[in-house]
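Every protein chain but one is kept in place in this view of the complex.
In order of appearance the chains are A and B, and numbering begins at 1 in each one.
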Amino acid sequence: MDALQQYITLYRDHAAEVCGHAPEVLNRPRPEAFKAITGLDLPKIGAESFDVTSLPDMLAPDYGVNINRVPFAADAAEAFKCGLPNISTLLALVVNDAFRPTSSLLRNLPAGVTVTSLAKAAEADPDLVGRYYNTLAAAHPHNAVTMLNTLLAQDGLFVHIAKGVVLEKPLQIVNLLNPSAPLLTPRRVLICLEEGARASVLCCDHTASGSAPSLCCQVTEIFLGAGARLDYCELEESNSDTGRLCNTYASLSDDAELVADGITLMCGRTRNEYDIDIPGQRARCRIGGMAIAGGKQTVDNRTTVRHHSPKCESNQVFKYILDDEAKGSFYGSIVVDEEAKYTNAYQSNRNILASKEAKMYTRPQLEIYCDEVKCSHGATVGQLDATALFYMRSRGIPEAEAKMMLMQAFMADVIDSISIPALQSRLRQLVERRLAGHNDLCSACQDSLCQDNL
Amino acid sequence: MQNCDNENKKNADILGESDGEYKYGFVTDIDTDIIPKGLSEDVVRLISKKKGEPQWLLDFRLKAFRQWLNMSMPRWAHLDIPDINYQEISYYAAPQQKKEGPKSLDEVDPQLVDTFNKLGISLEEQKKLTGVAVDAVMDSVSVHTTHKEKLAELGIIFCSFSEAVRDYPDLVRKYLGKVVPATDNFFAALNSAVFSDGSFVYIPKGVRCPMELSTYFRINAAGTGQFERTLIVADDDSYVSYLEGCTAPMRDENQLHAAIVEIIVEDRAEVKYSTVQNWYAGDKEGRGGVYNFVTKRGLCRGEASKISWTQVETGSAITWKYPGCILKGDNSVGEFYSVAVTNNRQQADTGTKMIHIGRNTRSTIVSKGISAGHSQNSYRGLVRVAPGAEGARNYTQCDSLLLSQTCGAHTFPYIDVHNDSAIVEHEATTSKISEDQIFYCNQRGISTEEAIGLIVNGYAKEVMNKLPMEFAVEAQRLLSITIEGGVG
Partner (left out) sequence: MQNENLLEVRGLRAGIGDKEILKGIDLTVRPGEVHAIMGPNGSGKSTFAGVLSGDPRFTVYGGEAKLGGVELLGMPPEDRSHEGLFLSFQYPVEIPGVSMVNFMRAAVNAKRKYLNEEPLSASEFLKMMRQKRAIVELDNKLASRSVNEGFSGGEKKRNEIFQMAVLEPKLSILDETDSGLDIDALRIVAGGVNKLKTDKNATIVITHYQRLLDYIKPDFVHILYKGRIVHSGGPELALELEEKGYDWIKEQNQ
């Protein structure tokens, strides 16, 4: 059966069950999504922005969808070994798409901060959730992944920070995929920061060892009110049997600031789409991305930043190191409307190919319809700087170590701009381990490496 | 001749007074052999018959035509291309001359000579710029080629495509369609089916062509399209610099120009190909103008061979062209230097393709886009490094300058690297013209309009410097004229 059709059929035949186990707010847009997705052709490899990701292949396996909400067991130890050492976070677990708070999270959430299951929130306060839910995603009826998610999503995460509230501690969400049979998880995330609110959200994506192949199809919608600031970091440490199709939509009001980082350390096939809409004035947005891929992994980042209003800034920095037969793609656009005067927009994609078989596709794009702008982009594909390598060796640093230091340095600016300091140092260690060829990243926490903070 | 032509001629004459307008917009009133509008297999056969072509060439055309029927127009460019009715175009128009074609300039219709004189292209060799040989093409056929004999002494072949088919069929057959296959794209297939004339150049082994070779293209007749082909072959250790210029009368209707240029460069040979494209761009409201859909590609087949494209694109209502280099020979070099200026309602989507196949191949891309008025100007370029292209190196610099609040400047690079020893760098910036610079000029007594001309010329200098002397002056003037009235 056609890769996409199997899910359309699933919905057609089981709409009552899908809707029966989900709140009304999530059910409301399903008919529209069904209409949009029916007859949609999945882009093939080589289609615009799909140089390494084959949606027909990724969606082809006969995945199950947990439409009847059968609970999954979650091994807490498995999930929480990711915990960041030395920093206290507000921790919650999302198993596939089911939210599981920790008791400390429930105890420590300050007033005005909601972190809960999307389904529960939609039942408890349908007006609030309904005001935001799907309002950004609905604008993308040709995006098969988004439409599939809207069609099937039943739960996920809801974060709401009330006006003026500042969440001091970072919120850490451990997303765990642990299916016992091949599973497609349509996970939905909604993050709303009202006027002047602030928060840091760190999402760590893991696949439990021993779980069946799975595909995570996630749609995240982020709303930043006037002057709000969100630091949003996604860290993927899954495995080669995991597919990830993750579309993030954000809308920024006046003076809002979004810092989003997508870090791919271990994956199977990953595609992240970021679509950032900036209707507000003087808003700022930075998207950082980092990928280290080996084996037959593919990492694909697609970004669009749309400037509609004056005096906004956006900056995108993506860096890849590709080894073995890994394939990487970066397809990023900056669109500056006629009205968006005094826009500063910058985009950079730098890549290192570390093996003969690795392949990189990069398409940084500028679409500028306004003359009062400063926009630029740069892209490079190459190797480590041979002169620097010799310089270091001439000072006695062995070649392998020198290369490691240069690769670390290559990734440094992405890591340095992450706003949670403890996460920075943790990431440096994870990157070092990853570059040294350690695949079991999470066990790193038990190692002395993490304690050594020099 | 049709009435509207006379009407246009009047307009053109009036406008000709004003320096800022398109000064090549006149129409030559000459009897033209135009075949009826429409495109079919019979038309393809008719064109071939009129040109007295051998069977193999007719077969080539028919094959292309049949493929074309199954193709559709490319829509991926950042262009708003109206539907084109291919049955409303006449595919062959020739200024009426003696059957045999002119043996010397004396036999060329004086009105044709006048036309080219008016365009600044003298066919009279004694008056000509020394060091340039010209092949003048009006509508579908080559009118006259200068300096032929002198070139022949060196073994250089420079003639119209039709003559080449007649006199050097083996050479033409060997190379035709080898770089741009008939089915390469929609417009290439169309050209391959109906191409009428063009230029053919062959530089023998070890010969450095002592003068610039030049083709001047002129669309004259109404309701016609121009479909010429250029084929340049540079044998081992040879060198040639080739120039191409184009103009068309001002007409309210759109005219289609779908050309093909193929270049083959053998061991250690070099071809430098320069274009100043100044087809009629349409009026301020975007009425009329030439649709310029061109496929240009060079194959660096030989070791250490080199192709250098330089283009100054100021004309045409819509431009769709990506002169590329296939760097197959080890150590081969590809270059692309481009200035693309758009004003009023012009649209341009232009850039290059650099395909690195051989080892240690190098390519350089310098693109300067200038947008004014309500125009849209896009750079689109592909750099591909194939798995075997050890040590490949590319550097791309791509700048866009915006001169008005209503225009657009876009950059779409495509970079595919399949070899870990390659180094590919792309940098691009988009900015508006510096007010500080304008004020500085103003303070020194230079008007804003003039200052912008100066600044824009400075901005484009890196590319202009690559043009042969004879073209550079003209190109600079064109640049200033094109942006007039488009600032603000």
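Convention: a contact is a pair of C-beta atoms (placed from the backbone, for glycine too) under 8 Å apart; a residue touches a chain by one contact, two chains touch by 3 or more.
If you're wondering where the values come from, they're calculated on a predicted model, not measured in any experiment.
Taking the complete complex into account, the chain left out of view touches A. Of the listed residues A:Ala226, A:Met405 or A:Ala422, the one in contact with the hidden chain in the full complex is A:Met405. Summarising the interface, chain A meets the missing chain with residues 385-388, 390-399, 401-402, 405-406, 408-413, 454.
Here is the rule we use: only the chains that are shown with their structure count from here on.
Look at where the CA atoms of chain A average out and do the same for chain B: the two points lie 46 Å apart.
Considering their complex, residues 48, 51, 338, 351, 353-356, 358-383 of chain A touch chain B. Interface residues of chain B, counted against chain A in their complex, comprise 76, 78, 385, 387, 400, 402-432.
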